[in-house]
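Have a look at this one before I ask anything.
Partial complex: the chains shown occupy the same locations as in the complete assembly.
Chains: A, B and C, in written order; residue numbering restarts at 1 for each.
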């Protein structure tokens, strides 16, 4: 039954996608919209074929993906333990609260001037934009997640002899993991925002560069292709995530 | 012994015409002749390029002088200027719809310019000359040059200040005409200086550490300038790779540029230093229009040793 | 009652606990309660629903601080949660992300017991609560009674000196309950533990306790204390004895009176 309903969902999704693309194509073909404003999917597809043949599409995609993943993984690797630590210590929470409040709302875009001054146009600068742009929101997010844990479970753990560190590792981490993972999915989107911004400035490859370059030359199809590529990449990463999620969260379903 | 201490130079450029000599120098092997390998790093904006220069990622670059002056005003001693490669006055200007005949007609209209650029400065100056207040009499919008054709097309804006190659593109669009170009700029009338002349800059530490490398670069660079003057078609062929323009358009752009040779540099930069004086005026102009806090003494940033 | 008692394993001294609601209204859960529990004692607490039994246990375990008064454990004030007082929670408090086995192993893992020893000992206690075959199940795949048994096994496996049990057998059938009662008594006798046990079953209280405390309706105080002098083993014979009937009657009357009072309190 479970399996059935899942494959049913999948079928519905596919159908809905097909309908969506068909409507889009028709609307463009029938001339309701100028291709400059919105090219039909077929035009995007032919642009994709062209760019796959000359190897550009793959190299832009890989460049951006690499940057996103490096920055994102680094930021998660710092944010998760640090967030759990802050979420379980009133004192350090108070110490870092003002700094986090200051840093958190800062959009990745606003880091570009400083990062350029500090790091120049290196790959490190790109990673740092992703890192700075996604670190503070991840941290906030993880701290919120730790607060959703039933305090009874923390009591129980301490009652069984758990130290503060044990509580973090054995209770707060796994207890907030489902929410953390949900949050990381959102963060991955933020990381992409960051990289697109970073690639605006001083980049010669990457999907951000491709979109901006396409815009420069009024190639709306290239712009849309770049957008679709971002979506596809995120979807692929999502599937990997989900596999990972099942592994990490065997107790849910 | 003139062999350079360091054989690679990282140059920061873009597809703007101010970077043609560097590109030609690389493509035609002119730097190579002096034992140099030059790496051309692409940047969209002058400010990003200048930031990278002072951060130590670039060795030499060409920049719009507004960015240069702004960086001086910010107090950075990390770079020096050593030349100006070109003068252009007819590939930048304000383009308007046909119904706008005079500057006065701009009243109440929407005008776009990329803020903090030469075109921005041009607009501010032209408005001032005609007694218009950019805050009250009209709407001045910050728009990138590449966004202007669409905005003009859709009627979002009535006029815009742009430079080549978008300048040419905008002019060709039906119903558009040139309102003014850089020749109307107040400093141009006095100093033959456009609102944003190109400036060659070098990282100070680099110039001090590798004087011979710097010299070699300057030599190769101005050889490329000579080539641009003497063999424009040969150069246009390699430039198409940089600009993505057609051969025809590329030649068109080249026609409008006055290249400044190595021999002329000393007079402009050092003695009597007309160009530097003009830059100083520009700095004051920027202060007057609240773009920068105070005018730096431009002279202090000239690397006299490197000027050919 | 003598506030300093050398014999006392746990000494509860004039303890009050007040909860403040959203609109600052007070709920006085405990008032001026004093009580000593000797080392090796098996104290059973009975009382009306909502009279403050769980609250009292929470204070002893250090989960919460009294509003007034203090609590000594081995003559030292309780200031935080200590693993010396093992608690079996009314709401089970199992870790949903751990299997039955991992839940039971938790306390031992915290003591850094080697994996193999841990597993062996966990197996034994899973067996004691008759959950063999469910080692790999997660809590939300278990029935209510099974969860309660996991919680019991987890606490027993951790071998605390003092055990605090909050209605530990409420969700179990009579037979399973009896088996576990026997196991608890065995462990209590063999390892000389000190136990505070909350129950609603007067039979259970009489069967297990060395002393019984009846709490008043909210605010919780001591209504009556009864030393349970029934002979061991407390088999069917004992349960039919007049002394048993007498004690049961006394406790029943006492609880009933308190429940009645609590209903009156609520009625106005």
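Note that a contact is a pair of C-beta atoms (placed from the backbone, for glycine too) under 8 Å apart; a residue touches a chain by one contact, two chains touch by 3 or more.
As the structure is a prediction and not an experimental result, all values here were calculated from the model.
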Complete complex composition as a label formula, though a single copy of each is shown: A x2, B x1, C x2
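Heads up, the rule we're going with is that only the chains that are shown with their structure count from here on.
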Chain contact topology (line, ring, star, complete or other): line
Chain occupying the middle, per Cα centroid: A
Chain whose Cα centroid lies at the greatest distance from that of chain A: C
Centre-of-Cα separation between chain C and chain B, whole angstrom: 83
CA centroid of chain A to CA centroid of chain B, Å: 38
Centre distance in Å when chain A and chain C are each reduced to the mean of their C-alpha atoms: 48
For the chain A and chain B complex, residues of the former touching the latter: 113, 116-122, 200-202, 204, 215-218
Chain A-facing residues of chain C, complex: 61, 63, 81-83, 85-87, 89, 91, 93, 95-98, 106-107, 109-111, 138-140, 154-155, 158
Residue ranges of chain A in contact with chain C within the complex: 150, 152-153, 155-163, 166, 170-171, 174-175, 177, 249-251
